[in-house]
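Only one protein chain is missing from this complex, and each of the others stays in its spot.
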Amino acid sequence: MSARESWRYSAARLSNEVRRGAVTAMEAVESGWEGPAREWEARVHAVAHHDAAARAAGSRAAVKGPLAGVPVLVKDNLCTTDYPTTCASRILAGWRSPYDATVIERLRRAGAVVTGKGNMDEFAMGSSTEFSCYGPTRNPYDLTRVPGGSSGGPAAAVAYGLCPVALGSDTGGSVRQPAAFCGVFGLKPTYGRLSRYGLVAFGSSLDQVGIFARHAGDVALLFETLGGADPCDATTRRTAAPDVSGWDRGVAGLTFGWPANLWAEGVEREIIEGLEDAAARLERAGARRVTFDFMPGEFAVATYYLVATAEASSNLARFDGVRYGFRHDDSSDLRALYTRTRTGGFGPEVKRRILLGTYVLSAGYYDAYYLTAQRARTRIRREYDQAFEKCDFMLLPAAPTLPFRLGEKTEDPLAMYLSDIFTIGANLAGTPGLTVPVGMTPEGLPRAVQLLGREDGEPELLRAGRAIEVGGEPARLGRETEREFAWPSKR
Amino acid sequence: MAIHREELIRIAELARLEVPEEDRDAMCRQLSEVLEFAESLRRLDLEGCEPSVFAPADSPLRDDRPDARRLDAARATAGAPESEDGFFLVPPIVENLEP
Partner (left out) sequence: MALEAVIGLECHIQVATRTKMFCGCPAEFGAAPNSNVCPVCLGLPGALPVANRAAVDAALRLGLALGCEIREESVFARKNYFYPDMPKNYQITQYDRPMCEGGALPVALAAGSRGFPLIRIHVEEDTGKSFHPERHGDRRISRVDFNRAGVPLLELVTQPAFRDPAECAAFLTALRRLVRWLGISDGEMEKGHLRCDANVSLRPAGQSELGTKTEIKNLNSIRGVERGVTAEIARQNLARLSGERIEQATLLYDADHDRLAVMRSKEHAHDYRYFPEPDLPRLRVEAAWRDEARAALPELPWTRAARLEREYAVPAYDAQVLGERRELCDYFEDCARGADGKLASNWIMTEVLRMTNERGWSIDDWARRVPPDRLREFLARVSARDIPGPLAKQVFTWLADEEGGVAELLDRHRVRVQASRDDLLPLVREVLNQNPGPVAQYRGGKIATLGFLVGQVMKKSAGQAVPQVVQDLLKAELGGQRPPS
């Protein structure tokens, strides 16, 4: 395969080619831009900021580490010194961070190159990447549909071939749901395993940096590179991150939970078919299914929207037009400066959540809402703990529906919130989750399932994800294309 | 509805946001809907459930040593809407008035 076609490689293969000198870092980074991006980027709009000079500088500086020359699109809420960091919000328009997030530092130290900043829902608040000040990202499999969100840009870019891996953030499913909608792998690690230093905070106790990839092995490679304690983030764990090097060991002897009560109603048929397909692949590979009932996701959604908005209302107070970003011009006094800057700088969904969070924390309501939610969270964690006494991981939908159409849910916040019903629990419990693609529906939309693991259960999730990846009928993302990603012929 | 217009105005002021007159009813309705949905938590048995804490208990404190993250004044104010001589500039702060 020529260097121009190197965008088809997995990250593992690509870095190998770069290290042995068959492909230069520059070629590795540019091949995605010259090939697939030319065809797709204008229509999909996965990228919020890109800059050929910054890419060239990054490629020249790339060291021969485990990710040598691997281009990575990172969500626009991860601080980078070489591109703007704006969280797709007008309030941070043009802002350049003077520092790199810890995960970005670790990427660079491994030889990876930041290839641009991925589009997203403003401040990661949304499930469709429609709430971006740069306009929506579209699903590369069907341009009338959303790519999911809030990390829709990175998910879509990995799906159409710009880069083999990307970084997002997952507060309530913002990596796993778009991964499902775009047919790629998406990992939300255990809380405290990836540093949040330099990830612009939304819900601090829920946020985790997440990984997109086209192959289970690449997820493992990035997790190994990025994981581990960070002295700049007091919420990272001191102990070593779990060892995921056995991602290809198979699933013989593992048991997976099958909480079928969760999809008894309100879940699309194709999603259930995907679950059955994945379960069959796991069983064929030697895993055992245990069926049990699990707590319905509505409680998690309710808890989440109280905790996340409360934290967000405080986290987003710093955007006030004094030290960085947008300032409303016509502000003769400070109160007006704050109010006009924030009113003009934030989009509607962000304002809605700030208002909700402010209310939840305000005098007289704190106990009824915030405190109750934090107690409910303890209860939800217990439910997860109990489930993982019965199995090594659970098999669940990543979302109740296939990708929905643009504009379908923007006016109905609650309906949008409910599209995270299967992902939110893991953020509340602090446990890991992995979205795994399982082929396509007959009309050509990606199908995916979600695996939920216990705390530090990434090794089991990756083993299972790998088993599903190689265990199915040769679909578009099956065994034959394991190392060579092939974009489906033009629709 | 859980949130009425006066309540909305109060929290908007706390959050330093303005909700235009014509959007207030819709905003009250949307927020109330989420809060009413959150009422489902009342059905959950929370007996013996302490509020959860997420940061790990084994997290160390920092040694009292300078680190390399310091910025000089030029870099510190580079992203500011308005700055001069290393200072951030803001509309006058009137000491006995809360902004």
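Note that the chains are named A and B in the order they appear, and that numbering of residues resets to 1 at the start of each chain.
Rule of thumb we're sticking to: a contact is a pair of C-beta atoms (placed from the backbone, for glycine too) under 8 Å apart; a residue touches a chain by one contact, two chains touch by 3 or more.
Since we're looking at a predicted model, the values are computed, not measured.
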| item | value |
| --- | --- |
| From A:30, A:311, A:455 or A:469, residue that would touch the chain that is not displayed | A:311 |
| Option from A:28, A:275 or A:322 whose C-beta touches the chain left out | A:322 |
| Hidden partner interface residues of subunit A, rising order | 77-79, 85, 87, 92, 95, 97-99, 101, 196-201, 203-205, 231-235, 310-311, 313-314, 317-320, 322-324, 332, 334, 338, 358, 361-363, 366, 370 |
| Residue numbers in subunit B that touch the chain omitted from display | 10, 13-14, 16, 51, 53-57, 59, 61-73, 76-77, 82, 84-99 |
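Keep this in mind: only the chains that are shown with their structure count from here on.
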| item | value |
| --- | --- |
| Whole-Å gap separating subunit A and subunit B, where each centre is the average of the chain's CA atoms | 24 |
| Residue ranges of subunit A touching subunit B (in the complex, touch as defined) | 95-96, 98-99, 191-192, 205, 231-232, 234-239, 298-299, 301-303, 305-306, 313, 317, 320-327, 331-340, 342-343, 346, 351-352, 354-356, 358-359, 362, 369, 371-379, 381-382, 413-414, 417, 430 |
| Subunit B residues touching subunit A - in the complex, by the definition given at the top | 3, 7-8, 10-12, 14-19, 27, 30-31, 33-35, 37-41, 44-46, 49-52, 54-56, 58-60, 62, 69, 71, 75-82, 88, 90-93, 99 |
